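Of the protein chains in this complex, one is absent; all others appear in place.
Letters A and B name the chains as they come in the text, with residue numbers starting at 1 for each one.
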Amino acid sequence: MSAFSWDSFIAMGGYAAYVWPAYAVFFIVLIADYVSPTLRRRRDLRELRARMARQSARQQRPPSAS
Amino acid sequence: MGVRMSRTRLSTACVAVLRRDLTLAWRRRGDIVMPVLYALIVITLFPFALGPEDALLQRIAGGVVLVTMLLAMLLALDAMFRSDIEDGSLEQLMLSPQPLALMLGMKILAHWITTALPLILIAPLLAGMLHLPAPVMPVLVYALLLATPLLSLLGAVLVALTAGTRRSGMLLALMLLPLCVPVVIFAAGAVAAAQQGLPWLAPMAWLGAALVMALVLAPLACAAALRIALDA
Partner (left out) sequence: MANWIPLWVHKLSSPPNFYRFAGTLRPWALGLALLLGAIALYGGLVLAPADYQQGDAYRIIFIHVPCAWMGLFVYGVMAIASFISLVWRIKLAEVVAMESAPIGAAFTFITLCTGSLWGKPMWGTWWTWDARLTSELVLLFLYLGVIGLYHSFEDRRQGARAAAFLAIIGIINVPIVHFSVNWWNTLHQGSTVRLLGPSKMSGDMLWPLLTMMAATKFYYIASLFGRVRTDLLSLESGKDWVRQIAEAQGHAAAKQEGRR
């Protein structure tokens, strides 16, 4: 077995155009799948905090006839 | 005595549901013609797209007619319970003492008579337009006689599931596709086998077995789905 070389690793025996896109799809889709709930969660919590702030403001200052 | 009473009452209820749906469908005769017209239009488009070569059209005739029937049925499927949900008669049916599955089975039967039966009647004409050989024609009709009730039954379960939602046209197609793949494969397979002079009884037997299963299970599933979707 020959020594490891980056060039031949990247070339993938001439199949680089198929192997690397396949791995790219794998990682991109899974990263997107992993990140999306985190973003959703952050947005949900921000909305909840805003709602709680509004509620507490309303409780502290009873509504003047409006 | 009591069993007998309830049995006669059940059959009258079934007949009443069936008669009501058929009468309603007859009053709106235009809606019955629509799927037939749609199938005719689709079939007419194929020679325009592919060229009027007899050999080519003959080869694809069976499959094209089957898929066209499927799409025409899908078009009519959405309306299966729509008006009943809107005027509240479906809720009446759910509250009635008669078993819901049986009543829904009657509704599915009525829907099949009003949408699929006209399509089956016109199918030999459509297949003839695509030069399907005459000896294969009976096989096509048998295949449709088994496949269309199967599609009606499967479709009914899915329609029941989408009953609580507002827009469901495209969603229904998406949900029905995986379920109708085996139906299309066996129905078209039987026609293709007959066209090649091969035995076509095996795929037909599979279709028949699936239909028997669906006849028993689909109304029950439909009732369960309706209770879930309407939250009752």
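One rule holds for everything that comes next: a contact is a pair of C-beta atoms (placed from the backbone, for glycine too) under 8 Å apart; a residue touches a chain by one contact, two chains touch by 3 or more.
Computed from a predicted model, the values in this text were never measured in an experiment.
Peer 1: Among B:S11, B:Q92 or B:T165, exactly one should touch the missing chain; which is it?
Peer 2: B:T165
Peer 1: Could I get the residues of subunit A that touch the absent chain, sorted low to high?
Peer 2: 1, 4, 9, 12-15, 18-19, 21-23, 25-26, 29-30, 32-34, 37-38, 40-41, 44-45, 48-49, 52
Peer 1: For subunit B, which positions touch the chain that isn't shown here?
Peer 2: 157-158, 161-162, 164-168, 171, 174-175, 177-179, 181-182, 185-186, 189, 192-193, 203, 206, 210, 221, 224-225, 228-229, 231
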